[in-house]
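See below for the structure under consideration.
Only one protein chain is missing; all other protein chains are in place.
Chain lettering (A, B and C) follows the sequence in which the chains are written, and residue indices restart at 1 in each chain.
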Amino acid sequence: MSDYVVELKGVTKRFPGVVALDNMSLSVKPGEILGLIGENGAGKSTLIKVLTGVYQAEEGKVYVSGTEHHFKNPNDSAAAGIACVYQELNIEKLLSVTDNIFINKWMKKKSGFLDYSAMNARAKEVMESLGIDIDPSKAAGTFGMGVQQMIEIAKAILIDAKMIIMDEPTSSLGEKEVELLMKICRKLKDRGISIVFVSHKLEELFELCDRVTVMRDGEHIWTKEISETDNDDLITAMVGRSMDQLFVKAETTKGECALRVENIKEGGVLHDVSFEAYNGQILGFAGLVGAGRTELMRAIFGADPIDGGKIFINGKEEKIRSPKEAIRKGIAFLTEDRKGQGLVLGQSVQMNLILANLKGFCKGIFIDDKKVRETGEENVKSLRIKTPSQDEIVGQLSGGNQQKVVIGKWINSDANIFIFDEPTRGIDVGAKVEVYNVMNTLTEAGKCVIMISSEMPEILGMSDRVIVMREGRIMATINRGDLKNFNQEDIMKAAWGGKIDE
Amino acid sequence: MSKGKLKSKNGLADRLGSLGALLVLCIVLSFATSSFLTQSNIMNIFKQTSVNALISTGMLVCLITAGIDLSVGANAIFCTCMMGMLLQKGVTNPLIMILVGIGSGILVGFINGTLLTRLHLPHPFVSTLGMKNVLWGMALLVVNSQIVSGFPKQVTWLGSSTLPASVPVLGGFPISFILVIIIFIIMGIFLSKTALGRSIYCVGGNPEAARLSGIQSANVLTFCYTLSGLMSALAAIVLVGRGGIANGANAIQPYDTDAIAACIIGGASFMGGKGTMSGTLIGALIITVIRNGLQLLSVSTAVQNIVIGLVIILAVLLDVTRERMDARARRLAAK
Amino acid sequence: MSKGKLKSKNGLADRLGSLGALLVLCIVLSFATSSFLTQSNIMNIFKQTSVNALISTGMLVCLITAGIDLSVGANAIFCTCMMGMLLQKGVTNPLIMILVGIGSGILVGFINGTLLTRLHLPHPFVSTLGMKNVLWGMALLVVNSQIVSGFPKQVTWLGSSTLPASVPVLGGFPISFILVIIIFIIMGIFLSKTALGRSIYCVGGNPEAARLSGIQSANVLTFCYTLSGLMSALAAIVLVGRGGIANGANAIQPYDTDAIAACIIGGASFMGGKGTMSGTLIGALIITVIRNGLQLLSVSTAVQNIVIGLVIILAVLLDVTRERMDARARRLAAK
Partner (left out) sequence: GGKKEEVKEDTKEAATGGDEVSVNVILKTTASEYWGYVMAGCEAYAKDNANVKVDVQGASSETAYDEQLNIIETNLASDQYDGFVIAPLQADMVVQQIAGQAKPIIAVDTDIDAPEVLSFVGTGNEEAAYSGGKTAVEMAKEAGWDDLKAIAISGVEGDSTATARLTGYQKGIEEAGGEFLKDEIQYADAVADKAYASMEAVIQNHPKGVAMIVCNNDDMAIAAARAAAGNEAYKNTIFVGFDGIQSACEAILAGEETMSVAQNAYDMGYKAVEACVKAIQGNEIESFIDSGSSIVNKDNAQEQLDTLKSYLK
């Protein structure tokens, strides 16, 4: 018998133009939680897909409990006891939550027909254990990203697995959900189930994992007990260089009021929301998942119709009926769902980078190819987008690199107000700094930045002012200078519906 | 949003729009012509719906997978011609005839599926369009471009018989529509209550999700196209019973368009993942009812085409509008 | 992967597969029949491609947006009938005639676009299928189901004239194909070099992302269907020149299927976001060349259909296989 439940040895996997895995190896002990980290595009997701049989490696061997396996498709790996939560959401939007959770693992009655009453009950139970109380017979597409992520997790923990892989499960979860998820992971661990946990949030790894494996450019760098390593050590191994402080907030001066919102209403979702955002400042929006932050920004951006309220830009009241008008009036909106709303996956990196400002890249009626190419080069370099070339199809980049393309798209627009909804979702530590630098540059140039984030350190590290939302209402507004309340505890308290003592 | 409730207990409620369109049509027509609302005419409508309803069943399954099967009509005609060929060769055993007909349909469907899944053709539009042409040619070839008539009674029974007039209320009800009802019930249960049925929706709704969950999309797709072939073969038997002949030249008739229209009116989508049997049946009935009504009114082809075109648009428009109003009402109610 | 490089300098290289299919076809046919590679026959091929090439241009734009326009053929016939109606009414001014023809086409296209974008019909398949029927009926109505002939020379010029035989090499080259070339060049530049052209691909790839990036998806779509209407109108003028008549019954012909086949053979996809002008031209030529070759070989209709079906499948198969091989080679080369 082997010491490991799952072992990968000497795996090499190539894609057109890239070697995604290069003689990579990985071993997971029974009942342990193994962290797996690396830069965006390092090959983590590819490694996982080789392990679950989605991809077939050119070289290398996979052992489960000591015996060699050749996984030709996800069924084979599931049969061997491996379950997986993939990085990208794979939701059947039109089908019910139950259907999604039990996809290809349906419960049947004795008659052979599907037993929906049993499945619905079980689905409700599992979702509740994950802290989500919903009617599982509703279509999955009607729920937000957070719920959808939980559906994916429910899918994996429902089957009787020896090992569960989670590829950035927390990237679209809020603090509360993350905590619940960790609790569940520990429970699973106690039952002897191994977990491979991928995350770009290092503090999560330190809290949860027993060991951690670092990979870079498709290669195995090292594996250590979590207690034998620290933040700097991890970052150096990952990025190949050491890094300065994560949050370097630029000193800027508060300018004019760029955006003022008065009593915005949207049936059932937003209730009389009012706030102001200033030039030269970063306004953070905190709250639990489902707090309605995304809905608020969509309403301001003209993506959804509103049922009442006023919007003032630079002091002037504006009617915004469509995103086009919003953009014309100088608003940029980086959406949280990059696959569904941010990118045209079938188009090139270059095309996506200029998407929000096609006019600006035209000379006369024609697209200025030279300018487009130069801007593309610049974006790829400054944001460190890992891609064979800017003509590569965006859909083939790694998740984090796709996110960087979305950020690049909005940087290339000539906006004055930048709304970033979860801008660092799935971005590695190194690149996060780049994103923060981008925000700093924007505020230094006197622009207004609004950042929605479910990562408390980010909110605290970057915001000049924080607005906390809950159930479509603003619960609190806290200034950076307000030393008494500008802290994690008070923000969380507001997010949970508590009063902050003034 | 109601469009998502694929498993709602009463699929009919989801299709209120098209059901409404059907009712309005029927009411208008009963005022326009006294012969519309007679028992015998209603039986005619059922008779005339049978072929399209059967073909639509196969089409629906393909549409749910985000595919399409343009060869359905040509396949049905090919099956009639295969049976005709037997007749020309002197084979008159009805069982053999029916088996050959059904076998041909299934085989063609299987080839369609294989082309799509094993040869990785980009979209079934291409392979089935090609297949439509091939089948048209084959249908002509096997019967030597002749028209075959004189099929045995047992073969034409399905397409031509009705319940005896002595049966109360349902006297004259066509056997072919009984087959349609049986198939729609079986398929309805199949699509909503079996693992394979649900997999079909999954493959269509999000192929990547289906693949990652280990559903063998290729097999599911092949199954769907084979099923579509089977439905075409059943339609072929009804066709032979109705017209009494096999004629390869009919392969260009727009059976495929009619079937697609029925499915779409009934709520299916080209983007896959959507569509119900009950909706499709309503869609097929709407198409027949318009045609029947216009025939009763002896309207010229010109006007007939215009009306059919408008009804296709309106039926769907009604549905979409109802759904949008619904969503709006719910949004406002949530306040 | 090559399929994404919409802006690659030589779009032709992307379509090596279908170009190869075209060449192979030509070579085979020149050996099979001596009349294939004569100057006059080549000119005929160009003449016979014009209508389909024009209609395909409109279809391609719609396909790129993940839509479809089934009304293209009926629209073209409707435009011819509108011109025919003028003739019946005694209007013989060629300019008025052409303007009315083009105006009708554009109007129909605009209505198609509006139905889709403002009335939120789920997929243009429905609205354009309905429109196809409506137009077929309208075409018959406006000319009273009669065949109109006797169009003025200036109207038929585009569809019937050729370069004088004295022109070296290109003697007999049809004016209609010169129009096709001009339009393909303009459209090629439009699609790859202008903001609106690029938006069309993006709207097709992900309409929501395009909308949230400030592209008015609805307007872009309306534009595409209007453009398709314009192309149908141009095809109508060529049709009038070729046949010399206007007849509503002609709307029954499968112009839409031919156009779709040309686009798909040329690399477009039903899922949108893909397709080039050069590929479409090759696709349209392939279809004409097969038909022409089979006609020269006096092949029976049955065999002709079979061959056309097989070529449609093979042309696409070749392309897909080439792309897969390519990706494989690049993968193995990755260091």
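Please note the rule applied: a contact is a pair of C-beta atoms (placed from the backbone, for glycine too) under 8 Å apart; a residue touches a chain by one contact, two chains touch by 3 or more.
Quick caveat: nothing in here was measured; it's all calculated off a predicted structure.
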Residue among C:Gln48, C:Thr117 or C:Asn133 touching the omitted chain: C:Gln48
Full-complex contact with the absent chain, from C:Gln154, C:Ser300 or C:Thr321: C:Ser300
Omitted-chain contact residue, chosen from C:Ser213, C:Asn247 or C:Ser269: C:Asn247
Touching the absent chain when the full complex is considered, from C:Leu25, C:Ala53, C:Val126 or C:Leu140: C:Leu140
Touching residues on subunit C - with respect to the absent chain: 35, 38-41, 43-44, 47-48, 51, 140, 145-147, 149, 156, 160, 165-166, 171, 239, 242-245, 247-250, 252-253, 291-292, 295-296, 298, 300-302, 304-305
Touch list for subunit B against the chain that is not drawn: 33, 35-36, 38, 40-41, 44, 47-48, 51, 136, 140, 144-150, 160, 239, 242-245, 247-250, 252-253, 291-292, 295-296, 298, 300-302, 304
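Just so we're on the same page, only the chains that are shown with their structure count from here on.
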Chain centre separation (subunit A, subunit C; CA means) in Å: 43
Separation of subunit B from subunit C, taking each centre as the mean of its C-alpha atoms, in whole Å: 29
Contacts with 2+ other chains: residues of subunit B: none
Residues within subunit A bordering two or more other chains: none
Residues of subunit A touching subunit B in the complex: 52, 54, 73-75, 78, 84, 86, 90-96, 99-100, 103-106, 108, 112-114, 116, 137-142, 155, 267-269, 307
Contacting residues of subunit A [partner subunit C, same complex]: 14-19, 301, 303, 322-324, 326-328, 333, 335, 340-348, 350-351, 355-359, 361-362, 365-367, 369, 391-393, 396, 409, 413
Interface residues, subunit B side, partner subunit A - complex: 1, 3-7, 189, 193-195, 198-199, 201-202, 205-206, 208-216, 273-274, 331-335
